[in-house]
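Removed from the display is one protein chain of the complex; every other protein chain stays in position.
Every chain is named by a letter (A, B and C) in the order it is written, and numbering of its residues begins at 1.
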Amino acid sequence: MKFKNTKERIIGKIVNETFLFTILAIVMGLIVGAIVIKISGFSVFEAYGAMIKGVFSKPKYIARTIIRSTPLILTGLSVAFAFRTGLFNIGAEGQFIIGALVAAMLGYFLHLPAIIHIPLVFIVAVLAAALWGGIAGYLKAKFGVNEVISTIMLNWIALYTSNYVITRESVKMPGTESSYDIHETAQITITWLKSIVGPAKINWGTLIAIIIAIIISYILFKTTLGYELRAVGHNKDAAEYGGINVKRSMILSMAIAGGLAGAAGALHVMGVSYHVSVLSAMEGYGFNGIAVSLIGNNSPLGVVLSAFLFGGITFGGARMQVLGIPTEVINIVIGSIVFFIATYRIFQFFTKFFTKKKLQKEGK
Amino acid sequence: MWKDIALILGTTLMYATPLIYGALGAVFSENSGVVNIGIEGMMTIGAFSGAAATFIFADLYGPAWWVPWLGFLIAGLAGGFFGLLHAIASVTFNADQVISGIAINFLGPGLAIYLSGRIFEGSTTTPAIPLEAKLVRPFHEMLKNKPILGMVFDQYVSVYIAFLFVCIAWYILYKTKLGLRIRAVGEHPKAADTLGINVYKIRYFSVILSGILSGLGGASLSMAIIANFRPTLISGQGYIALAAMIFGKWKPQGAMWACLLFGATTALQIYLGSPQVGWKISTHLLSMIPYVITLIVLMGFVGKTHAPAADGIPYEKGKR
Amino acid sequence: APEQAEKQEPTEKPLKIAMVTDVGGVHDKSFNESAWEGLQRAEKELGIKAGYQESKQEADYADNLELLVDQGNDLVWGIGFLMGKQVKEAAENYPDQKFAIIDNAYKETPKNLMGVLFKEQEAAFLVGYIAGKMTKTNKVGFIGGMDFDVIHRFHYGYKAGVKYANPDCEVFEQYAGAFDKPAIGRSIAESMYGNGADIIFHAAGDTGNGMIEVAKEKNKYAIGVDKDQNKDAPENVITSAVKRVDNAIFNVAKDLKEGKWQGGSTVVYGLAEGGVDIAPSSNKLVPKEILDEVEQLKKKIVSGEIKIPQSKEEYESMMK
């Protein structure tokens, strides 16, 4: 009996109005995409067919979708966590880079047994990224520097720092523009699934990311720390009045946000890429994290779902190229989905309009 | 010596220009109470539309004087169209303005590159506009034989328009009826509403204007600094413009100074990397200079920045 | 699926060859596009079936390679050294599938993989020679994108060429730190031209576009890279150091069709193999005598009489 109740509660939590509107927004976004595809002279059916097949037709594609979604779960969480505490973290991009860089360095330079190496690399990388995120929090608490500016600047500084480090002679693998690969003792790829997923690097990172999402949800809503951070997010003055150290909270929540994005970078290096490369432009993990966070309504559970959605659409959508459809259509689809999520009141407007009409009819 | 200074000044002006347009756009939008993180997307669509339209017109009608101006205008309109989208979402439907802005940042580049492919045989880069069809350089003849002055002032008209716009924006915001209303709506929309000011109309106006300015900013890159659109052209400058607007405390002149600071630090980066200086320092470290200096300057700025009180909050009539 | 394709009689089913682009995309007006042109030519002339898959970020490489394998292509190309690791991994994972990569060499190359390298330094040497001969001011420039090994090949090949033609000629060298910042390219070019250089060579992608723009405005000479860039500025781009990725791709397709697959090795495309060259449009602005000398030089390079440096170290040791 009790089980049934909790189950119902969980379902009730997921299938609420926001959820339904999100689904509607996704449908609307796909419709806009369909229009663009049609105008370009392709078959909508074939195009979306290619997208769906691209994700679901083989276990290994599902695996790749999951792999691709994993960093987005964490960068999405990073942005969502900051939002919940009243801060706008545009800096997930840079925090990701720092996490990845540190993981790549420790994974290569340290020689340790896996049991120590893996957690050490992960934890230190996350701490480094937390420190990086914390800078923005500190600048805000101490100097009142708006975190939007500071995180934008820190993104670029992270990018160039990473490039600088990678191009050092002891770090850069000759003949490439990348660092040396990390040792196997720092890798978290699951090799025994090879028979099912082929060379796709399914790794423990996905599980870790989901666990982190649960932990973050717990911290936000079930702990005193989460209470404090949310209070500061909603009303600094009242929080201060209630005895909460507002400045400390700001630094802490930016640090946690940074750590989350850094975890994304670290897991990506440890599970998928094994190295970091010189970047000539941002890779977009952090910026896409903003979209993921917003599609997921800034809730940890929502972020997990929307990361998979985002990963699926980008991975599957790229398969439309086979038909000759330009990849930009994918960006238009994603943009439309986000746009319709922003304007979910359009749907409210319509639902109201129709129920009103219906009532009028019934009245007569 | 003079040459170096002239070069730094010239680079500063050139680099700051697209940012100034974007930042001015953000100034209008945010002073009316609508956060606009979509500047990046609006600049991209503007850059594409301006370059594509100018090329096409130059191709059809030759490099007549009006061709670049028409292209510039179209860039503004294209940006304005995305401003309209942002306004529909965030003013009419009370959307979360950040979400809507992020959507614009996907849609702008997506559409720009898509259209480029459709129009120019699959190419994501538009063909180069001939020199004669680019925006004019008003002082080009005058400075022909003055190389040092030329380095500073032989700029495209878009540069001077940017500074002119700063003055106009300042005048509109602080000296006119319209500006008073824009700021009132951004500070306290309900108060404005009770005085019979149409909050929605003012916000629509400001957000569309913001799109137009951002579009022009994009075009000032694709029609002056270079002569075509390419996907990597804007690469983050919309965000920098946004940062400059905040740095400039939501004021046109403040935003301008912030953009100039950013331009100047970039010029410094280039100067320090030049063979004349001959610093043997990694370009990766040099590239960091503008961002690091900006952060340091920000720290030194005492006093918190003050956003318009209603910035980012949708206005719903009849709600308290 | 790949084994199946191999068992088919070649006459019955056309060869399928596809490529994975790097993040520039297939229409990047650079080597991705060039590679695609090679495949299309093969489609026309050899009757193969060509396809491509664009990448948006590093994480796409592995996914795209696998997809092309799944589509039953006989040969899968990776375009660009940035995906060197992913291509090798794919080759190890799919030992029955043929792979090839542009711009990369491996210490140990699997049997089913082929590396294709270009001697960029040879083309750079030739354009350097032209620059050294044509300069009136005895000052020429070089703008690099980022500090990459490939760019170094252009850089030092060029420098050696300049000095070979004109030992007294000064070479201004500067790296922009980015491939996507035309404004920076512009201001570096302004500085170099301002300091007396009259010809600049770039290997800086979109950044170099800013340099070409300045050349147009100031009516100076510029040298393009990768593809024939004369189209962008017909009066100013005197020549380009072109990398015939298309030729390489076409040749490999032809070999494959004729059953001459050279797996397990690295093929180097230099002047001799038609892999690099100066642009055909060079005859428009470069005097005939100089072009004739260039032809002589080519022979010497092919015969190994002239050695061309690929890196700073090689250049310095040669200059001693």
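Here, contacts are C-beta pairs under 8 Å (C-beta built on N, C-alpha and C of every residue); 3 or more make two chains touch, one makes a residue touch a chain.
Rule of thumb we're sticking to: contacts and distances are computed from a predicted model.
UniProt records the chain missing from this view under the protein name "ABC transporter ATP-binding protein", selected from "ABC-type sugar transport system ATPase component", "ABC transporter ATP-binding protein", "Hydrogenase expression/formation protein HypE" or "Probable glycine dehydrogenase (decarboxylating) subunit 1". The chain we do not see here touches A, B in the full complex.
Only one residue in the set B:His86, B:Lys134 or B:Arg183 touches the chain that does not appear here, and it is B:Arg183. Along chain B, the points of touch with the absent chain fall at residues 175-181, 183-184, 187-188, 190-197, 309, 317-318. Within the entire complex, the positions of chain A that touch the omitted partner chain are 222-228, 230-231, 234-235, 237-245.
Rule of thumb we're sticking to: only the chains that are shown with their structure count from here on.
Looking at B-C and A-C side by side, the one with more C-beta contacts is B-C.
Taking the mean of the C-alpha atoms as each chain's centre, chain A and chain C sit 36 Å apart. Each of the following residues of chain A touches two or more other chains: 160, 163, 167, 281. In chain B, the residues touching two or more other chains are 117, 122, 232, 235, 282, 284, 287.
Interface of chain B with chain C (complex): residues 3, 7, 10-11, 14-15, 117, 122-125, 127-128, 131, 137, 147, 151, 221, 225-228, 230-233, 235, 266-267, 269-271, 273-276, 282-284, 286-287.
Interface residues of chain B, counted against chain A in their complex, comprise 85, 88-90, 93-96, 98-100, 102-111, 113-114, 117-118, 122, 232, 235-236, 239-240, 242-243, 246-247, 282, 284-285, 287-288, 290-292, 294-295, 298-299, 301, 303-305. Residue ranges on chain A touching chain C, taken from their complex, read 54, 58, 60, 64, 68, 160, 163, 167, 175-178, 181, 198-201, 268, 272-273, 275, 277-278, 280-281, 283-284, 314-315, 318-319, 321-322, 327.
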